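What follows is a single structure, and I will ask about it in a moment.
All protein chains but one are shown in place.
Our next item is chain A:
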Amino acid sequence: MCRPRGQQHFKGLSFLSLPTYNGHKFYSYRTHMSAKKTVTIAVSNHKGGCGKTTTVINLAAELAKLGLSVLVIDLDPQANASLHIGKKHPSEVSVTCAELLLSEIEKLPLAIHEDTHIEGVSLIYGSLLLGRTEDELKDVVPRPSEELRDKIRPLQGIYDVILIDCPPSLKLLTSNALAAASHLIIPIESGSQYGMYGVTDLLRLVEKIRRINPALELIGALLVRHDERQTVCKLIEGAAREQIGKLIDIKIPTSTKVNQSAIAQMSLRELDRTSKVAREYKRLAELLVERLQLTVGDEPL
């Protein structure tokens, strides 16, 4: 726990920026580090505004704080996660997800940005151009849902956790996220009927994705903007448990801090670690470390 934060992370990635990099190096490195397990979590729900990006950013920050190396992949054309934690504007980045998905795998090292507003968290930027990427993927690759999985395969064993922020749609970008992921979290806006409608469709897509990614495991639904006192929130909680089957015990409360942190380009813990919402994300990170048996340094947490 007191190992310097991010140390392994930087060591693990240093080869990526080697000018002599070639595909071969990935593999030689992987055999070295084969002990390290990488968990890839897609955070997805095609209902907009249900807390996908907030969850990705703060989960990333909390996991990094626990000493894990974390990569955020922003697959949303709105690129809000990138605008929040990226030091560059997505339009200034030469290789974003949009380019990565359509180019050769050699571009991968150029796509990863280690320097972000959150220490220990790397980023593959999103881009407005992802909208077009989605259209082009259909035309240029034979298995358009599996491009992301192929492109990030070399990162297995390098990061502890890869978090994918999905766009609010069920189209090709989301399929790519689900095909590349080992785990899935579905944030649901607590108290919203609309949010519940979408879940059924998402679960249908997940079933289809299992044909190409049978190992995809649903961690559960995460209630966001939850307010115990409201009747609807309690009702939705019951409905979500019933429909999705798995409900994460931790509930993320409503908080003005969430919007403040987006403006401040900080994580919630950096803005105010004592706030309830920051503490819940911390608990969520701890729960995942335990549930997914993530190792920090040499010992399980």
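In this section, a contact is a pair of C-beta atoms (placed from the backbone, for glycine too) under 8 Å apart; a residue touches a chain by one contact, two chains touch by 3 or more; residues count from 1.
Simple rule for what comes next: contacts and distances are computed from a predicted model.
UniProt records the chain missing from this view under the protein name "Chromosome partitioning protein ParB", selected from "Chromosome partitioning protein ParB", "ABC transporter ATP-binding protein", "DsrE/DsrF-like family protein" or "Electron transfer flavoprotein subunit beta". The chain that is not drawn here is touched, among residues A:Gln156, A:Ser169 or A:Gln260, by A:Gln260. By the touch criterion stated above, the residues of chain A touching the omitted chain are 83, 89-92, 128, 131-132, 260, 263-265.
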